[in-house]
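Worksheet: one structure, shown below.
A single protein chain has been omitted; all remaining protein chains appear in their positions.
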Amino acid sequence: MSVILHPYDVRDELEIQKALDFNRRKQLKHVDKVHRAEITNVVELTEQEKLFHIRILDAQERERFSFLPGQFVMVELPGYGEVPISISSSSSQKGHIELCIRKAGLVTGLLHACKPKTPVGLRGPFGTHFPLGKMRGKNVLLIAGGLGLAPLRAPIYYVTENLGEFADAHIIYGAKRPKDLLFDYEYEEWRRIYGVKLDIIVEKPDEKWDGHVGLITQLLDGITFDANDTYAIVCGPPVMFKFVCNRLRDMGIPMQHMFVSLERRMHCGMGKCCRCNIGSTFTCIDGPVFDYWSVLNLKEAI
Amino acid sequence: MKYLGIEPARPKVAVFDFTGCEGCELQLANKEESLAAFLGSIEIVNFREVTSTRRDDYDVAIIDGCISRDDEVERIKEIRSRAKILVAMGSCASFGGVNRMKNAYNLDDANREVYGDKPQATGLTRSIKEVVDVDLEIPGCPVSKEEVERIVQHLVLGVAFTFPVSPVCFDCKHRFITCLFEHGKLCLGSIARSGCNAPCPAGGLGCWGCRGPAEDCNLEQFIAIARERGFSQKEIDERLGFFGGFEGLR
Partner (left out) sequence: MLFKVMAKSSFEELVGLLLESNEVIGPRMKTRHPDGKGVHQFLPITAFADMDLDYEKSEYSPKTYFLPFKENLSTYRFQGGDWEQEIKYRIQPRAIVGMRACDINALVKLDKVLLKGDFPSPYYLARRKNTFIIGLDHDPCENGFCASVGSDIVSHGFDLFLTDLGDRYFVAIDSDRGYRVAANVEIRDPTEADNEAYVQTRNRIAKGFKVEVSIRNLPQILDLEFQSPVWKKWGDKCLSCGSCSAVCPTCYCYGVEEKVAMDFSESAKVKRLYSCNLYDFAMVAGGHNFRPSRESRLKYRYYHQHRGFVETYDEPKCVGCNRCGDVCLAGINPPEVITDLEKEAAR
């Protein structure tokens, strides 16, 4: 007589056998399995930033993959690592995403050397999104500083594609120098969309620049809106969104009507590695999109 | 050997020895299971221990050992002028290494102690960066071949390599080792840079800090702890000075 403990194989679980879908958060899945994807196009935006068009290869997974503006994915270069990148494209496109990536570290550096057809891995989408549904019928201020236009581009798409849902839309964008401006080939398109205003400001103009010069908060001086009927999405470095949001608060916009996206060091995207914790809050699960009131209540957030 | 469609560079590499034991150079020729791939990923144009080729058209110069004689100063300057990237390999090249200990003594006495009545030309020990600009330092006595492989893998694809910032304690704990202080031994594990996988503590020997200090290490507190546990300032200073990595922090 002996006692044999029976092996348990997690792969026998029915839940885990379903097609990989990171939107089914509570369900057991292969959390570290990546969607096989392919870089289909690379657009050089500035010296430091490139836009990568990426397509999920498996038809079934591509069909399932959906995200909301503000969410991010983990991009994997097998052998070198994974990085969290917020999605810059329209959420209405199926199985195709665009990621604006700055050359900052190991994986992003290597991504910049990648050409179309490179097979990469994708996990996600992860995190919270900008609650655009709540903004129905209201004015929307879409404000970005520097690389902040990358996460803002997804809600810009949403707003421009669903303009009828909003009372008024205003895009405000500030960068250090004219050559740092992202997506400059799209400004004309945004401007021509009926009802969208676009204002751009740079801190350090070059000789060809004939637009606004100064800090982004200056652009807020000239605008008027019904503060109670206005929502704002503010993307950029903490020092920028702090100034902008405080300014908007002083102009009367409720802090819970302003949304920002926080950057932290995510290793998993699933609230497990703790690397992105702010106090007790997981940036990857409870964020990266937070309303400004919550941000002010997060200790060590800004 | 392409990586995801990216053609790695195959840099021309030369390895030169200065004052040191050449153990790090030997490390480069170790790890047989991946040696062929390692040597295949670079083009060795000058490396006394593995090839008879002697060429000067190198992109990367790897320096083993420290500077301790005047003729070495000239030689390293010459190498620096030819190399696009100059790598200081090992604790001697990075910090001066064990050789640096002699700087604490009268040089003539040290010379007599080692060479007796046949004194040799010798000066103060200096690390490579004290003489010429260094692009990368790989600390360790000896360096870890695995780490060197990873550095090369980054180099050939043109991306930066970063060393672990944590102290040796981190590696040590991951090997379930009982703290050597508990056995009454002095150990620099809590302030020395990891990445070595703590072979010394695993063998019952306290860490000697061959990789230099961990990022933002708490030296002041460490010394207080060591004193509290009965180690003399002299013992602690000797330990910190052994590889030269803590020079400037003390």
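Think of it as A and B in the order they're written, each chain with its own count starting at 1.
The definition used in the following text is that a residue touches a chain if its C-beta (ideal position, glycine included) is under 8 Å from a C-beta of that chain, and two chains touch if they have at least 3 such contacts.
Keep in mind that what you see is a predicted model, and the values were worked out from it rather than measured.
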Open item on the list: Of the residues A:Ile39, A:Ile54, A:Leu68 or A:Val83, I need the one that contacts the missing chain.
Closed with: A:Val83
Task: Residues belonging to chain B that touch the chain removed from view - done: 1-5, 34, 36-38, 40-41, 149-150, 153, 165-167, 169-170, 173-174, 176, 178-179, 181-184, 189-191, 214-218, 221-222, 225
TODO: Extract the touching residues of chain A with respect to the undisplayed chain.
DONE: 1-11, 16, 25-34, 36, 78-83, 102, 104-105, 108, 119, 121, 263-265, 267-268, 270-275, 277-281, 285, 299-300
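Convention: only the chains that are shown with their structure count from here on.
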Open item on the list: Centroid of chain A to centroid of chain B, CA atoms only: how many Å?
Closed with: 42
TODO: Note which residues of chain A are touching chain B in the complex, please.
DONE: 77-80, 105-106, 109-110, 113-115, 117-120
Task: Touching residues on chain B, where the partner in the complex is chain A - done: 3-6, 154, 157-162
